[in-house]
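A short write-up of the structure that comes next.
The chains shown are only part of the set, and none of them has been moved.
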Amino acid sequence: MTLLETQGLTYAYQDGGPALSDLDLVVRRGRRLAILGPNGAGKTTLLLHLNGTLRPQRGRVLLDGAPVGYARADLTAWRRRVGLVLQDADDQLFAASVEEDVSFGPLNLGLADDAVRRRVADALQVMGIADLAERATHLLSFGQKKRVAIAGAVAMRPEVLLLDEPTSGLDRAGRDGLLAALQALHAAGATLVFATHDVDLAYRLADDVALFADGKVLRQGPAEAVLADRAATAAAGLEPPFLLSLGLTARAAGVLGATDPLPKTREAALALVERSWRKGASGSTE
Amino acid sequence: MEGYLPVGHAAGWFAVSAPFVIAGAVRMRRILRDEPQTKMMLAAAGAFTFVMSALKIPSVTGSCSHPTGTGLGAILFGPAVMAVLGTIVLVFQALLLAHGGLTTLGANVFSMAIVGPWVSWSVWRLARRLGLGASVAVFCAAMLGDLSTYLTTSVQLAIAYPDASSGVLGAVAKFGGIFAVTQIPLAIAEGLLTVVVINALEASPGLLAEMRGE
Amino acid sequence: MSPVDRAAHLNRWRSRSLAEKSVLAFGMMAFALVFPPFPVAPVVAVVMTAATLLGARVSPRTWLACVAAPVGFLLVGSLSLALQVGDGGIGLAPDGLATAAGTTARALACVTALLFLALTTPATDLVAGARRLGLPGEIAEIALLTYRFLFLFGATALAMDAAQAARLGHAGAGRRLRSLGLLIANLLPRSLYRARRLEVGLAARGWTGEMRVLSRRTPVSRPVLALIVAIEAGVAGLGLWAR
């Protein structure tokens, strides 16, 4: 069940960047894991360890239970299975056109041209940007660039996809489009790991949450349980997601039954509130 | 390398380099008087050169080194400007990375910020005038710029430390031999690299448009 | 990006006067160059290393990391000084060992002086000092902006490199070279674009061509300067005696 794991990961930048200290994390196959913490907590540093870009000073990373090595061949095999998308899309687009850029990874896998073409088409399809294939990368909008960057990783068909602040800077439409694409990826079997400081995003998208602060995982577990833990979220400098608070309040007040699902979207939450108030109102007028 | 040259040589190379750097600075100030905003562009070009020279370039032999960047810099920004920018870059390399040094700054400026860029620029101009293809011209310019830089360093060392029996020439052969083993493959790599860069810049009109600020 | 820079900003002598630190560093560097390497160079090396590690409290780990590369280069370089190319091939040069040892000691002494300066004094302080000593303002400003851009472009280059590695752009020397070329080709316009944006950002703050800022400067402490001069007089005396 465990796909990727870290044990006692410790790392300090010489120039004083955010460090990791004795960090344990478990990524389970087929799940969506949010690494949730404030800015500067070391989330990006952790992601860079999960695909072997950084090498821990102590501790280790395990894939399918076996520690991975750092020889060139090991790294190649590792990165074939674990894809990484950084926060700033401009750092990741290198070619003149979308199609060309997305083919960078598959070509490096040594695939034949036909297979590469198929993978590029599939990746653009799942990210919902098939129509952009021939566009020049520098003419893309901010949100389009983000999706192309993710398509570049998706085209390599990794088992796990690591994403750093996937929705940061996106407006509502961009965010909704991206989330839909990530859901499609997940439905197709991919394991997703994303780092974010946005508790609402974590609540909406993640199955599991690892609360992260000062280079450590404070608590890891199912999203609802971890995010409802006020002591833990406060220790990470965060507050619980608004919709979760609303949902739990509803449960406590008996507006929702103990086994009713909590609202995960704004629409669902509004509908819940409206229903409860209409009932109350109709009750009082009767 | 800090302190590697005897004091007379260190001072001598300062004297040799100074006119080139001063001429470049005078020229720069003239540009800046009319267009002060060019300051940002020049600084960006300098910082870009620094970062490029801190990147690792793979060599044919499997070893790694750093590109000198003099060829690309000379083609893009011109050799006069590179004398000043190169000097700033070398000072920061000494202060931020402890590469090179301050006492040997004059010698390093001469080889890396003057000889290299001028050779690259001249080769590039000549090759274009001879009607050679752009890629060939860029390759030759960057490769020979890199090689001339290291050859100059060899000569500088040989003059400072002539061979006891075979003199300066013998020492040139000695230092040159040491550098040649590692440097020729790296010069070829730098030449190829520069071709990739220039081709990518030309292949993507967007990159050039962004450079021109359109 | 640069542990040296970080040390320069965070050491105990960060806010000591620039004059004190540079008189010490450049004075000792000059003595190491001018005087016979034995016994002056080892004395300089010991004084400057002590000043760096014990005085300014720079972490020994950072210092060692900085000194490792020059030492490696020195060993190779000195080996070539000790040898000569003769008729019978390569052999040990007469006086070769002495030349090599002297050069190595002198260079090491200079390196410790440079490291003292680099690890205790931010590069921008030195540029500001050079400007007061007559470096033209435009050149100083370009140097200052270059310094500012270095860290931005360095971070971008690192991110690009990580992104390429994640997509297997580093597998094999050929691919590596091509990836590096693409990286540089993308870094250049982004760098120049950033320069243009800074131009807009500073224009909004009333910039008209000159970049004046109000700096805080620590005044020179006379007793400290006297102590430095006394130490240097001692080293110079030793040098003159050895000559």
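Here the chain labels run A, B and C in written order, and each chain numbers its own residues starting at 1.
As a working rule, a residue touches a chain if its C-beta (ideal position, glycine included) is under 8 Å from a C-beta of that chain, and two chains touch if they have at least 3 such contacts.
None of the values given here were measured: they were computed from a predicted structure.
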Full-file chain stoichiometry, since only one instance of each kind is pictured: A x2, B x1, C x1
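Simple rule for what comes next: only the chains that are shown with their structure count from here on.
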Chain pair that, of all pairs, has the most C-beta pairs in contact: B-C
Rounded Å distance between subunit B and subunit C, as computed from the means of their C-alpha atoms: 19
Separation of mean Cα positions, subunit C and subunit A [Å, integer]: 41
Between subunit B and subunit A, distance of the C-alpha-averaged centres to the nearest whole Å: 43
Touching two or more other chains - residue numbers and ranges from subunit B: 200, 204, 207, 210
Per-residue overlap in subunit A, given as positions that touch at least 2 other chains: 94-95
Of subunit B, residues touching subunit C in the complex: 1-4, 6-7, 10, 25, 28-29, 32, 36-37, 39-48, 50-52, 54-60, 62, 72, 76, 84-85, 88-89, 91-92, 94-99, 101-103, 157, 161, 163-166, 170, 173-175, 178, 189, 192-201, 204, 207-208, 210-211, 213
Touching residues (chain side subunit C, partner subunit B) in the complex: 2, 4-5, 29, 32-34, 66-67, 69-70, 73-74, 76-77, 80-81, 83-86, 93-96, 99, 103, 106-111, 113-115, 117-118, 123, 126, 136, 138-139, 141-150, 152-154, 157, 161, 173, 176-178, 180-196, 198-199, 208-211
Complex contact set, residues of subunit A against subunit C: 14-16, 48, 51, 53, 72, 75-76, 79-80, 83-84, 86, 88, 90-95, 104-105, 108-109, 152-153, 156
